[in-house]
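Every protein chain but one is kept in place in this view of the complex.
Chain lettering (A, B and C) follows the sequence in which the chains are written, and residue indices restart at 1 in each chain.
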Amino acid sequence: MVTMRANVFRDKGRFGIEEVPRPMAGVGEAVIRITLTTICGTDLHIVRGEYPVKSGLVIGHEPVGVIAELGAGVEGFAVGDRVLVGAITPCGQCAACLSGHWAQCGHGGGYEAVGGWRFGNTIDGAQAEYLRVPHAQANLARIPDDVSDEQVVLLADIASTGISGAESAPVRIGDAVVVFAQGPIGLCATAGARLMGAALVIGVDGDDARLAAAQRMGADVVLDHRATDVVAEVKRCTGGGADVAIEALGTQQTFESALRCVRAGGTVSSLGVYSGKLALPYDAFAAGLGDHRIVTTLCPGGKERMRRLIALVRSGRFDPLPLLTHRFALADIGEAYALFGERRDGVLKVAVTP
Amino acid sequence: MVTMRANVFRDKGRFGIEEVPRPMAGVGEAVIRITLTTICGTDLHIVRGEYPVKSGLVIGHEPVGVIAELGAGVEGFAVGDRVLVGAITPCGQCAACLSGHWAQCGHGGGYEAVGGWRFGNTIDGAQAEYLRVPHAQANLARIPDDVSDEQVVLLADIASTGISGAESAPVRIGDAVVVFAQGPIGLCATAGARLMGAALVIGVDGDDARLAAAQRMGADVVLDHRATDVVAEVKRCTGGGADVAIEALGTQQTFESALRCVRAGGTVSSLGVYSGKLALPYDAFAAGLGDHRIVTTLCPGGKERMRRLIALVRSGRFDPLPLLTHRFALADIGEAYALFGERRDGVLKVAVTP
Amino acid sequence: MVTMRANVFRDKGRFGIEEVPRPMAGVGEAVIRITLTTICGTDLHIVRGEYPVKSGLVIGHEPVGVIAELGAGVEGFAVGDRVLVGAITPCGQCAACLSGHWAQCGHGGGYEAVGGWRFGNTIDGAQAEYLRVPHAQANLARIPDDVSDEQVVLLADIASTGISGAESAPVRIGDAVVVFAQGPIGLCATAGARLMGAALVIGVDGDDARLAAAQRMGADVVLDHRATDVVAEVKRCTGGGADVAIEALGTQQTFESALRCVRAGGTVSSLGVYSGKLALPYDAFAAGLGDHRIVTTLCPGGKERMRRLIALVRSGRFDPLPLLTHRFALADIGEAYALFGERRDGVLKVAVTP
Partner (left out) sequence: MVTMRANVFRDKGRFGIEEVPRPMAGVGEAVIRITLTTICGTDLHIVRGEYPVKSGLVIGHEPVGVIAELGAGVEGFAVGDRVLVGAITPCGQCAACLSGHWAQCGHGGGYEAVGGWRFGNTIDGAQAEYLRVPHAQANLARIPDDVSDEQVVLLADIASTGISGAESAPVRIGDAVVVFAQGPIGLCATAGARLMGAALVIGVDGDDARLAAAQRMGADVVLDHRATDVVAEVKRCTGGGADVAIEALGTQQTFESALRCVRAGGTVSSLGVYSGKLALPYDAFAAGLGDHRIVTTLCPGGKERMRRLIALVRSGRFDPLPLLTHRFALADIGEAYALFGERRDGVLKVAVTP
């Protein structure tokens, strides 16, 4: 049996590099040799036992690599092609995908909530030397020669997610947009709001480094929630309320503030992962009469999404490199999780190389 | 001073017919002589002191009448024209109106939450012999001769609101739609879902008469929440979840059930008026990752909306007459409130004639 | 070699039943035994040599059948399942499909104009005993037991196309819609406009039988273009112009009239197949300043589209049976083409049984 090294989850707090069988490509699948990957906030939830996955799973869902094997039925690609694969891998052929809800992919059948997220969740993931890609025809996105692995690795999840926060609203030309939380996803949402033509982008956080990063990613104004009544200040500087509020953390406080910040007829675009009960204050919600909209979006995936995001990077519209603050070898992934989990040294995202 | 009779709110539980000054038309306004009006669930909240309005206000917001006076600047209408006026009277000229958020009208300025609702809320209303109509140019909708007052009076509020529940989703051809609560608004939402091409419309209530009415208004299936696990049954008969759930009551239970009934990527279209804290169960919400949308809609108004609804009635697409179950003279409005408030005799809506 | 009988195109005017190899299912494919099919106007263009296909091709693209063989990688179906397959068979996995443009499917790669139409165009079609279905996972739609073959066979193309004319506009509640040409597709467009809540549906044709059929399919008004100045009459009865005009023939005259019928800001939804140069009269087009929209739609396909259309039939919202006016055995398909091509005996669509 051919083996490979991979980051395997065993139990709450127990994970690390193990020697595991190297995957093989079935019908419609591909195997890629990973050349770069990263760690996501969701991975922290997994290793802390806050999000359940089965013991023995290889985790990670942000893969850049080179095609090592192509299964039957995959056409138009060749072994050796450099590819990016999105964190979400839609089949393209189920009721959800054929309705345009690719992230809620039912794998050929109907809908499955969050079903498009498979890597490091329901099948082995990307923090490994090799990765089996399901529905490869729909999910392998070729990387042009003039774009580096580091330039695209963050597109697989956080950039696709963050930018979708602006798209799902959608942000319109001339809008005032406030983005709650300036972690990696929030920073990409800030960039996304600007990319779509917002006239005013307000970034909110309580961390100086992240507020500074928000300004670099496109925020016109940053608000420190430790020092400012954010809702009042947003209302003041927007003349009554933002057109769109993007929530990028997943807490009651940020969700509620987002709702309070938007004008009547405004939209809360929610990206956060919530736990516990979420309250919708009826006053902020105008008792249900304010023509408000609340939209949630799971990271858009698939090869065409990745192609579009790569195009943005290639033409200089969007630069994810400043978010990649630290670099590790796969062998040192434990150290990478520690740094990332403790938010040490101003870390935003880490590059992990097998 | 010329006077008229009108239903005046004085205090919690105190209201009734009084002799008050007859209104006059200012610039851009009209006065109509009311020929038919009705009582809304919101009026019950007002007279019970649950929704605050100032003492001395004439209440009611569903007016059919004849133009009695036209203020300066109103063109294309004549004294004597029969007109319907929506419950919501947008100015058409503020930031909200010019952004397409007519119900959140700011009266020439910016946005004002629920600002489009003025009759019987912030200005004198329609349970009277005469009514002053603000922004008359935008709000007088001529009634064709072949359409009766009774056929159009329910378009002013409940039909416009109910149908908007389907439009805001929007319901698409072939959708499965569940409508929670089959009161007057829910019944119109049921009709609206069918009007827009839903393949399956499920009506939910706990009252036999209303379930029977739901079938007459277009529900394919009705579910009695007293006897059925509604969420389970909706999931069963839709093969996994409705595309759209319309909430037409305004309670935690119906809102939460609505959310639990929709598939991943589905939409909750909320029409209810909520009080207290509304909880969004994170499990029903797929932790924020289910690509769900929650949209709220306040009754669309304005003369063009009314014209479109009248056209539906005229061509037989939508028949609101079955909802008009009882008739009263304005002088007997106290009795009408009692019957309507106690839901006696299978009442759905009452016609009130000055 | 196992063979089957099929309708093979040889040359302009030369086609008919031949014994040909029976297809086999490759990876991701299925073979179905056809139980019912029909003839489309496009097939007439093919046999007349007006639309080029290669000699030896089996024609026809509207298949109902039973699964006879499943290729590797197709899951959730079993041999013996009754299925409907759309005329358009998207792969679900190319750039076009992953952008929601399923009819312009590029088969795994990018976009290909009209690429979703393969049956009887670029691969063997449905006027045969057996049919190979590409991208089967995305294209086999199970038929419930309580729905007959005849009830669904017209959903594969004409109903999907016709209804899409209303959806692409989109028709909104209360709209006035005019549909040019009341052949099978126009009749379904008429039904579609009504299904989506148009308050006024006007059907236009020059054939008495088709005008009568239009009334049965949902037209409120029918106009005979031989006797009426259609544009003037539409403007009169809509008070200035239709909101939407659907073109379902593909001629300069119908296209131009459609454009002249819509109000400023209105939409022409075009379904016809044009040949030669199409002129856009600048006056009808308000010199480009009228906020007009012209949208074209190729028949939507895929299993989810078929499932939705079947749901409409099942709940009685849409009944295609009146369009199926004649029945033939596959052996007599020459006779069927003659009748259909000459529009004899009030034919609308013919059922063909292998």
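The working rule: a contact is a pair of C-beta atoms (placed from the backbone, for glycine too) under 8 Å apart; a residue touches a chain by one contact, two chains touch by 3 or more.
Since the model is a prediction, treat every value here as computed from it, not as a measurement.
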Sole residue of C:64, C:103 or C:261 that reaches the chain not shown, by the stated touch rule: C:103
Contacting the left-out chain in the complete assembly, out of B:104, B:137 or B:325: B:137
Listed residues A:24, A:311 or A:331, member touching the removed chain: A:311
Chain not shown: contacting residue from C:18, C:81, C:112 or C:233: C:112
Chain not shown, touching residues in chain C: 96, 99, 101, 103-104, 110-115, 117, 239-241, 250, 263-265, 270-282, 285-298
Contacts of chain A with the absent chain, listed as residue ranges: 163, 166-167, 172-176, 192, 195-197, 199-200, 220, 307-309, 311-312, 314-315, 317
Missing-partner contacts on chain B, residue numbers: 27-28, 72-73, 75-76, 90-93, 95, 97-100, 102, 108-109, 135, 137-138, 302-305, 307
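To be clear about the criterion, only the chains that are shown with their structure count from here on.
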Two or more partner chains touched - positions in chain B: none
